[in-house]
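See below for the structure under consideration.
The complex appears here without one of its protein chains, the remainder shown in place.
Our next item is chain A:
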Amino acid sequence: MKILVAVKRVVDYNVKVRVKADNTGVDLANVKMSMNPFCEIAVEEAVRLKEKGVATEVIAVSIGPTAAQEQLRTALALGADRAILVDCAEDLSSLAVAKLLKAVVDKEQPQLVILGKQAIDSDNNQTGQMLAALSGYGQGTFASAVDVSGESVKVTREIDGGLQTVDLKLPAIVTTDLRLNEPRYASLPNIMKAKKKPMEVLKPDDLGVSTASTVKTIKVEAPTARSAGIKVGSVDELVDKLKNQAKVI
């Protein structure tokens, strides 16, 4: 079966972002960009399913700026077979991304689509669910285990109280949680090979999708800063401060 994996180019998770002085957004000029960590886990899972003989082809897709080709090359180096870039503006809403992915799903007809559960920049946690709604497929979100057998997939999900397992008819949508797997590193020979793998570039217009949004960002501010307090010298002093100064115990 064919697996489609969606990947997003985001600011690297270790970067401490700064809000722009004019409050229009965060400053991404000259900041290290990487593949969203949850998307890496999605690619790894797809590649493992291919190695197990469950999948025959893994297609990586990104909806983003031209520079997102870098992240698609990374996915190819990790083991994806080919890539599709839908070249468009950087800050599309999750719904617009889901609509573009739906168009790619219609075109490619994968049996399984794997996405990250959320992008670490917008922190929306929406796209996979929206794609599932638009295609009418079942969804296994926040997955920590995926088991494909026959015409269905069992997904173990991380929920507030523990774990839940659901059974979904294929085709289905899965979004990854951090504990699903540990992504591998791309080796140099694989990075070199990835350069020769095919990458198709499409435009939203080619897919006949409008990317208009009903939500606009008015401003972006830095959160109220929390300053360092005091260092106490002993447990006694700590207990005293908590009891008499902060009055929390």
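By definition in this document, contacts are C-beta pairs under 8 Å (C-beta built on N, C-alpha and C of every residue); 3 or more make two chains touch, one makes a residue touch a chain; residues count from 1.
Heads up, the rule we're going with is that contacts and distances are computed from a predicted model.
Comparing "Multisubunit sodium/proton antiporter, MrpG subunit", "Cytochrome c", "Protein translocase subunit SecD" or "Electron transfer flavoprotein subunit alpha" against the UniProt entry of the hidden chain yields the protein name "Electron transfer flavoprotein subunit alpha". The missing chain, though absent from the display, is touched by one residue of A:Val7, A:Ala75, A:Leu95 or A:Val148; that residue is A:Leu95. The set of chain A residues touching the chain not shown comprises 11, 13-14, 16-17, 19, 26, 93-95, 98, 117-118, 120-134, 136-139, 141-142, 144, 154, 157-169, 172, 177-179, 213-223, 226, 228-232, 234-236, 238-239, 241-242, 246, 248-249.
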